[in-house]
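Quick one: this structure, given as structure tokens, is what I'll be asking you about.
The other protein chains are all here in position, but one chain of the complex has been omitted.
Chain nomenclature is as follows: A and B, assigned in order of appearance, with residue numbering initiated at 1 for each chain independently.
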Amino acid sequence: MAIKTKRSTKIAVTCLGWGIALWLFFPIFWMILTGFKSEVQAVSTPPKLIFAPTLSSYAEVFERASYWHFTFNTVIISVGATVGALLLAIPAAYSMAFMPSKRTRGTLLWMLSTRMLPPVGVLVPIYLLARSTHLLDTCTGLAIVNMLTNLPIIVWMLFTFFREVPAPILEAGRMDGATRWQEMTMVLLPLALPGIASTALLSLILCWNEAFWSLNLTSSNAAPLTAFIASFSSPEGLFFGKLSAASTLAVAPILVLGWISQKQLVRGLTFGAVK
Amino acid sequence: MSRLKTACTLAVLLSGSVLSTAQAAGTLTIATVNNGDMIVMRQLSQEFEKAHPDIHLNWVTLEENVLRQRVTTDIAMKTGQFDVVTIGNYEVPIWAKQGWLTEIKPDAAYDINDVLPSVREALTSDGKLYALPFYAESVMTYYRKDLFQKAGLTMPDAPTYDQIRQFADKITDKSGQVYGICLRGKPGWGENMAYVSSLANTYGAQWFDMSWKPMLTSDAWKKALTWYVSALKEDGPPGVTSNGFNENLALFASGHCGIWIDSTVAGGLLFDPKQSQVADKVGFASAPKGPYGKGPTWLWSWSLAVPVSSHQGTDAQTFITWATSKEYVKLVADRKGWVAVPAGTRASTYAAPEYQKAAPFASFVLNAIKTADPSGQTAEPRPYTGAQFVGIPEFQAVGTQVGQTVAATLSGQMTVDQALTAAQSSVTRSLRQSGRAK
């Protein structure tokens, strides 16, 4: 930014920036590292930084649980929930942003408030509903639940993005004889794409990491990665190596996706900051 | 707009029909704990599938607490997602009374009389058998022979709690990260309260009197809890409120504990050089005795049962008889070695000379389980059975709640007296709420 930042300030900023970054990232780094230790190495005191890496923990994790089955379920559920939520949220947010009424504000806040009660409070009702609709232990069931829990936030985020699209642009489109449908798909969506993409990413991350419903509404067929982790969290004997390996496996796909899309996330989550 | 709506509906319908997978006939869903013996069962179950090509097995392996929630919800609401469940001898009689479990009638080849009587008895309700034991455990004392030798101490065969305390004081070396005594401190009815209840028994304390009035403020409870808190504060490892069975096992196996009083099942893991750094230094003795000395004794078994809600009861019974049979024990011995066979259930296992050779603690454990008596005599008459638990449905909640209070004394938030008074009032409340106590 500034042209003549002093050299010492520059060094200080670099050190601080890297120091904090490494400190915040350290637990993840250590988890990845521990995954390559044997169980005995993993509990040695003081902890070893340099050791002969082994894949034994990974081998055992793969032997104990079908990782790909869990990952596949997680992907299906997260993507399904995100797509479903976007399909419902885009028209709703469009209506709120461009056809507001007296009740818009209230509706939006009511939506957000549905998200604030602990899920366990409604566990039994939801469980019974899922059972009677035969959605227990299905990816569809879990995707619907995830979609519904994230819907309020998605509507609200899209609403704020849409509102930044200047109405005259849409008006101009309508003057040219575009229908609402065309207006939404041809004009609005391309303009708001960075925001939509960021919203979708956020929703994917939240679905990927959701643990409560995943554990309670699935058993085997639709069990996602959070259930995979629950089978490694406190077994008999030494388990730090296996736990780290399993955790790394469960986190890796979403972490990599996050890294790749980091720039996109930063660009998209503007929330009206850019006027 | 209608186009969009149609698109939505279509998408939902499509995803629904593609994603929902129906349960294939002949598939058994087995819910089990992520303990070592169960992991082995899962690996070896391929043999079962080979022998029974029409039965396919589907495994749900979860951590103990999560498993218990899942299985209880499923069974109580009669959903029928699980065909075989792994439960303890705490649940079996309670669930059998609710009519949730199928009666098990093993055939002659199974040789039910080979199953140790105390273990069998704990899975029986009104004369009917409701589960088959996968492995069983009682309690014993483990100690480090090398540390005792260095300090010039000898562990008696049947130590008392006072002696244990003196030994622990002597071998504690905090700067060397060796802690005299490790005990369960993690809150939970199956964690710290399992140990604390059995400690209380031998001090002559008990949970309830005949009218279900809690007796937690008795002198015997005070003495027992004082021993527990002071021993762990002075000679215990740091972080004791996070240590359950598994954590202590890890601590002992990595050489941080001098004495550990816990389940007999740990023997198989501590004596295994692949999993333990102290395999050649472990000694054992019976569980210590307190002033009262008698009382019910610890008995736990992880058992396989078939819920009434299962649609494939017959196949499920076939599986659980296989997994708890003599042939299965042989199979584990062949594949994983004798030291890894499921312990504590069958007399024939202990009669095998190979097992006695591989597991130096074998006859000791056999004796501990044979003599284990969960319905033993407490100092005063009591309306319930169980040694390290109370055999009533409320105990899961009550035990966990008191477990938290006990943990708070370890972390120094409460004194022993405060904790017992608080526990007394919360237990009174819970039993009144459930309608058991007036």
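Couple of notes before you dig in:
Heads up, the rule we're going with is that a residue touches a chain if its C-beta (ideal position, glycine included) is under 8 Å from a C-beta of that chain, and two chains touch if they have at least 3 such contacts.
The rule we apply is simple: contacts and distances are computed from a predicted model.
One chain of this complex is left out of the view, and of "ABC transporter permease", "Anti-sigma factor antagonist", "Aspartate carbamoyltransferase" or "AzlD domain-containing protein", the protein name its UniProt record gives is "ABC transporter permease".
Of the chains on view, those touched by the hidden chain across the whole complex are A, B. Residue B:407 is the one among B:181, B:282 or B:407 that touches the chain missing from this view.
Considering the full assembly, B:73 is the residue among B:43, B:58 or B:73 that touches the omitted chain.
When the omitted chain is restored, the residue from B:93, B:187, B:344 or B:391 that touches it is B:187. Annotation: of A:61, A:77 or A:108, A:108 touches the absent chain (contact as defined above). The set of chain B residues touching the chain not shown comprises 1, 5, 8, 69, 72-73, 76-77, 94, 98, 177, 186-188, 237-242, 251, 256, 393-394, 396-397, 400, 404-405, 407-408, 410-411, 413-414, 429-430, 433-435. Contact residues of chain A toward the unshown chain are 1, 10, 13-14, 16-18, 20-22, 24-28, 30-31, 34, 42-43, 45-47, 88-89, 91-92, 94-101, 105, 107-126, 128-129, 148, 151-153, 155-156, 160, 163, 166-168, 171, 180, 205, 208-209, 211-212, 225-226, 229-230, 233, 240, 243-244, 247, 250-251, 254-255, 257-259, 262, 265-267, 269-274.
The working rule: only the chains that are shown with their structure count from here on.
Against chain A, the residues of chain B that register as touching in their complex are 1, 3-4, 7-8, 11-12, 15-16, 19-21, 23, 29, 31, 34-36, 39, 42-43, 58-64, 66, 69-70, 73-74, 77, 79, 81-82, 177, 244-247, 249-250, 253-254, 269, 275, 277. Those residues of chain A lying in contact with chain B across their complex are 39-40, 43-45, 63-65, 76, 80, 83-84, 87-88, 91, 127-128, 131, 134-141, 143, 180-181, 215-216, 219-221, 223, 227, 230-239.
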